[in-house]
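Take a look at the structure set out below.
Rest of the complex left out; these chains stay put.
Here the chain labels run A and B in written order, and each chain numbers its own residues starting at 1.
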Amino acid sequence: MNKQRMEAFSDGVFAIVITLLILDIRIPSVPAEGLAAALVALVPQCLAYVMSFCVVGFYWAVHHRVAHQVKLVDGTFTWLNLAWLLFVSVMPFPTSLLGRYPLQALPIVIYGVNLVVTNLTGLAVQVYMARQPRLLHEPVARGAIARLVPIYVTVNALYGVAIGLAWVLPWGSYALYAGVLTWMIVRNILGRPRMEEGTQPGTTPAAAA
Amino acid sequence: MNKQRMEAFSDGVFAIVITLLILDIRIPSVPAEGLAAALVALVPQCLAYVMSFCVVGFYWAVHHRVAHQVKLVDGTFTWLNLAWLLFVSVMPFPTSLLGRYPLQALPIVIYGVNLVVTNLTGLAVQVYMARQPRLLHEPVARGAIARLVPIYVTVNALYGVAIGLAWVLPWGSYALYAGVLTWMIVRNILGRPRMEEGTQPGTTPAAAA
């Protein structure tokens, strides 16, 4: 089983999820003179939209790097990948919840739990892959996954703190979600793919060319 | 007519169906203190969502394997494939119905009938393909389709029992749906592609490599 359709299908899911997010911002039916106030009331939904757009974009970038190393796909990889996509596909629901009830604890908790579970399934895909060299273009470097673990532990611990803060300091939760996301995106932009560095030795020369 | 656009189009349909499923889980407009209760009331819809996500993911994996054997696509194949995709595309409707009326007989029946019809059109695609060696990379092994039949008969018989149980024991119907789905996914993960084994002799060495 080659990987092309797995990539095409995954790209489709990411593209659809990221685009469906906007459908949650519904325009209320108000008389014209109340339009400005109604639009101001949508600001939390717009911020939730931007955050989730970046979250899905980030997972897509990670998926891109993981799939880049893969040569063949087996049944386990397919279903681990589907589990990852399941939690990515769920994103419009916690996003919509957060946009509508921005200062309630429950939506903040659900949003954070979804992020943690998505991270864990994404990590599971990478751990499985590292143990199946027959599926890869070249074996994952020794210790690459071990180096991944502290990053995942830190990120998920911060999300755990954000979840805990939901009941006492919602703005702290948002600061943590936005901060971790910004940190991840900056790492991604800086082109220091530490999260996958050990597993992609072949791409470094190409990127340096 | 080559098969690339058939695959791209089918992947698109599968990716969209699997992602649209989440749109059926609508957040009710409730005051903040009623939010927890409103979210608990969504649990049946969430379970229906997960089941249908796995169903669509499974059909995608089967489609992937079928298409892998195909070299050329003719008019009949195109329309049999479209019929298969039609019943896959319908999935959000019975899923939504099941999530909203989880213990009524009718939604359980409609869900099961849709599964049976989707299976039959998928089988029709494979039977047609086996009889058109000119469309394939290599001919389907003698008896491959004959070996498929008992699996399809068993699966659809179990769905038939689940449909019959809808009026007397809805939980029995769910156990059967979930059980058959789990059995199919486990077979898929275990990499013993019995359902298509005879028809894909060329891929066995690659998978064993």
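Simple rule for what comes next: a contact is a pair of C-beta atoms (placed from the backbone, for glycine too) under 8 Å apart; a residue touches a chain by one contact, two chains touch by 3 or more.
Remember, predicted model here, so these are calculated numbers, not experimental data.
Peer 1: Note that 2 identical chains are shown, then give how many the whole complex contains.
Peer 2: This structure file describes a complex of 4 copies of one sequence.
One rule holds for everything that comes next: only the chains that are shown with their structure count from here on.
Peer 1: Upon optimal superposition of subunit A on subunit B over Cα atoms, what rotation angle is obtained, reported to the nearest 5 degrees?
Peer 2: 90
Peer 1: Quick one: report the Å distance separating subunit A from subunit B, using the average Cα coordinate of each chain.
Peer 2: Distance between chain centres, rounded to whole Å: 26 Å.
Peer 1: Report the residues of subunit A in contact with subunit B in the complex, numbered from low to high.
Peer 2: These residues of subunit A touch subunit B: 1-2, 5, 8-9, 11-13, 15-17, 20, 23, 72, 74-76, 78-79, 82, 85-86, 89-90, 92-93, 96-97, 100-101, 104, 106-107, 110, 134.
Peer 1: Where on subunit B is subunit A touching in the complex?
Peer 2: 7-8, 11-12, 14-16, 18-23, 25, 27, 29, 32, 35-36, 39, 50, 53-54, 57, 60-61, 64-65, 67-68, 185, 188-191, 193, 203, 206-207, 209
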